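The complex appears here without one of its protein chains, the remainder shown in place.
For chain A:
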Amino acid sequence: MPTLIPPINALDHIIGAPDATIEVVEYGDFQCPYCREAFFVVKQLQERFADKLRFVFRNFPLSEAHEFAMDAALAAEAAAKQNRFWEMHDAIYNRQPELNEAFLLRLAADFDLDLRKFADDMESPALLSRVEADFESGVRSGVNGTPTFYLDGKRYNGDYRVLSSFLDS
C-alpha cells in the first residue's frame, strides 16, 4: 500500500486541530472537476468530525490537461504567503467554472491582498519549485490521478464520495 512521502510537515498547508485523531491529505488540481466534487466532500467531513480531523492540501496540477491548473496552484501558494491559503483554495473550488488568470487576480483583490506582492510571488521561481516539489512528492507517494487521498499516511483507494462512511468504520 503506497504511503505518504514525506509525512505531514511544517511546510504543509494544514487546517484543523493539531491533536486531531484523523489526518486526511489530498493531492489535488484546482481545475479538476472531480477535485471540486471532493472539495465539497471534505467540507462535510470537516463539519462532521470537527476537532477530530486535520486536513492537508498538496498541489498536483495536471497542467497539460488543465490550462489554468498551474496558475491556480501558484495563486493559492501566493495567497499563502499572505496567510490566506485556505480562503483562496476554497474560493477557487467554489467558483471553479469561472477559473482563468483574471479571476485569480480578482480573488486576490477581493481578499485585500497586497496585489503587487501577489503578482511577484506568482512569478517567483521559489513558488514554482514548491508546487513542483508537491507534485513530485505526490508521484513518489503513488498518486496516479486527482484527487488522491491519504488517511493517516496510507493511500485511500476507495471512492472519495464515501470517505465519510469509511472513516466511521
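As a convention for this text, a residue touches a chain if its C-beta (ideal position, glycine included) is under 8 Å from a C-beta of that chain, and two chains touch if they have at least 3 such contacts; residues count from 1.
Criterion: contacts and distances are computed from a predicted model.
S.K.: Considering the UniProt annotation of the chain absent from this complex, which name among "4-hydroxy-2-oxovalerate aldolase", "Heterodisulfide reductase subunit A", "Peptide/nickel transport system permease protein" or "Peroxiredoxin" applies?
M.R.: "Peroxiredoxin"
S.K.: Just to verify: which one of A:Ala50, A:Val139 or A:Val162 makes contact with the chain not shown?
M.R.: A:Val139
S.K.: Could you pull out which residues of chain A are in touch with the chain that's been left out?
M.R.: Looking at chain A, the ones touching the missing chain are residues 2, 62-65, 135-136, 139-145.
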